[in-house]
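With one protein chain held back, the other chains of the complex are shown just where they sit.
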Amino acid sequence: MERDLVCVVCPMSCALKVRLGEDGTVLTSGNRCPRGARYAAEEFLDPRRVVSATARIRGADAPGRGEVGAVARVPVRTAGPFPRERIAELLEAVYALEVALPVRRGQVLIPDALGTGVDLIATRSLPFPPAGA
Amino acid sequence: MTTLKPDAVVVGGGAAGMAAALELEKAGCSCVIVEREEGLGGILMQCAHAGFGLVEFDEELTGPEFAERFAEKVLASKVTVLDGATALELRDEGERKVLDCCSAKRGVVRIEARAVVLAMGCRERNRGNVRIPGSRPAGVYTAGLAQRLVNIEGVVPGRRVVVIGSGDIGLIMARRMSWIGAKVEAVVEILPYPSGLTRNIVQCLEDFGIPLYLGHQTTRIFGKDRVEGVEIAPLENGALDLSRARTIPCDTVLLSVGLVPENELSRGAGVELNPATGGPKVDSTLMTNVPGVFACGNVLHVHDLVDWVAEEARRAGAHAAAWLRGERPGPELRVKAGANVRYVAPVKVDLSRKNRVYFRSLAVLHGATLEARIDRRVVRKIRKGHVQPSEMQSIELGPEDFADLAEAGSDAVLEIALV
Partner (left out) sequence: MSGISDVLVIGAGVSGACVARRLSAYELDVVLVDREPDVSFGTSKANSGIVHGGFHHSGAKLKARLEIQGNLMFDRLKRELDFPFERCGIVVAALHDEEMRAIEQLHRQGLENGAVGIEMCSRERILELEPALGPEVVGGLHAPGGGIVEPYRFVFAVVESALKNGVALRTGFKAVRAERVGEIWRVHAEDGRAIDARWVVNAAGLYADEVSALFGAEDFAIKPRKGEYYLLDRAARAKPRKVVFPVPSANSKGMLVIPTVEGTVLVGPTADDVGDKGDFGTTRERLERILASARSLVPAVSEADVIASFAGLRPVSGDDFYIDLSARAPNLVQVAGIQSPGLTASPAIGEYVKDLLKKGGLRLVEKASYDPFLEPKPRVRETDAFGIDRLVAEDPAYGNIVCRCERVSEAEIVAAIRAGHDTLDGIKYFTRAQMGRCQGGFCTYRIVKIIMRETGKDWDEVTKRGGASRLVEGEL
């Protein structure tokens, strides 16, 4: 099976053709540099994305209705690239979260998300600056 | 009314304002940041997606992470932060610049400073600016407003979305809307090429199978109370082909049709703007035509990476500090946009030191070469390969490039061109 990819490593945007060789290696054409081949292999075999989302704040800690300037959600992201095929599953887990405040930037909210080895972390401290900082 | 008398006032507490203020403080200048929102960070706080800080921190951070790293430094410094405070007016009274700002907490605070750094950022172009006809139902948002609603307020703007314009915020919002369970029906771009980065086309549209209509104009938004759909038609050689018009039903329209530096305050102080950028014309020290007033970040010209904003803002802060110490730029040379270049910022370089000039191309060019010329004489040539308007470029020019300037004459002009 051959797939068409556009390389996103640099603005050249090379049109890549990628297929699996008989020996299991990924064969790439259309790339103008080795970085393109590396991107193609990753994107072909195990596409990953840094996933960002927001999580609910636990009821008692959440701002009141119409509180202007208040932050209603905690922004989160995966600590590293996450398997693309499982993003929907991950988002379900994120949307089911109820985060208690205070929360600190970098705090792990879901360790080893879905057994992928990738943590989900908070990306904002609420309140900011954190007490005692 | 309270009056503060710092050495410098920085207008805006986003990435640019924080970076500039930290630099001023480092140079020993007292400094006040005036920020409209509660808390520092500016628009970064609603940018929940990753992709910030690759240059600055060598990490892929989200907007709030990038902002908090700066904010922590600002709060740990001697910089005074007036947040929740709207700048009302900036006046140039020669040696003294007066900025009035008001907030619920402190009433009106008058700040009298000897230097000002403008770092107010930009705003989104809206439906009126791009003149999309039709009715005026609810459900038409700029992408940035939708981003605020989703990422900070935690609400769903709508279920079936059309994004008009393929700027990066629009693409990122297409992904965000998909990730919160909405269906993005299309992204419609009037230009024949995308306005956003290729990476965002791949990861925000292709991952979700969202169709991108290039070279299509939105001819109408319709719907009585709430948006019911948009009509689009392809452009053939600049003319609308209405025979191929199509209707896309949706309940939400997001506009990602460009950003404009927000310079109303600057204008009031007599700052001269560059029509090509909408930002001030600045000299080699990022100083505007009003002595002592500097500009950096998106209020100067719209950047695509916050990392470059921080870089530029540090220079503005350092130059403002130098100005306060009484230093003045050496002999300068005018810079102008040459062939295939939309603008250059700053519009002057200092002959005695290294200068960084940012610019953007006018069109997508393959195999382009960047040329810096002084009165038609090429002083520097750099192979760029692929360039596109959505990716800001820069060039560093130093005294070695200006060596033979004596021959060029005093009214010489440095031209940045892509050939």
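Going by the order they are written in, the chains are A and B; count residues from 1 in each one.
The definition used in the following text is that a contact is a pair of C-beta atoms (placed from the backbone, for glycine too) under 8 Å apart; a residue touches a chain by one contact, two chains touch by 3 or more.
Remember, predicted model here, so these are calculated numbers, not experimental data.
Contact with the chain that does not appear here is found for just one residue of B:Leu145, B:Val202 or B:Ala276, B:Leu145.
Contact with the undisplayed chain is limited, among B:Lys26, B:Lys78, B:Lys105 or B:Arg377, to B:Lys105. Which of B:Arg159, B:Arg244 or B:Arg325 touches the hidden chain is settled by the complete complex: it is B:Arg159. For chain A, the residues in touch with the chain missing from this view are 54, 56, 65-68, 73, 95. Within the entire complex, the positions of chain B that touch the omitted partner chain are 1, 36, 84, 86, 88-89, 100, 102-108, 110, 123-124, 126-129, 131, 133-139, 141-142, 144-145, 148-150, 153-159, 180, 219-220, 222, 224-226, 264, 267.
What we mean here is this: only the chains that are shown with their structure count from here on.
For the pair chain A and chain B, the distance between mean C-alpha positions equals 25 Å. Partner chain A is touched in their complex by these residues of chain B: 37-39, 45, 48-51, 60-62, 64-65, 68, 71-72, 75, 84, 150-154, 179, 197-199, 201-203, 206-207, 385-388, 391.
Residues of chain A touching chain B in their complex: 5-8, 10-13, 49-54, 56, 69, 71-73, 75, 77, 84, 87, 91, 105-106, 123-125, 128-129, 133.
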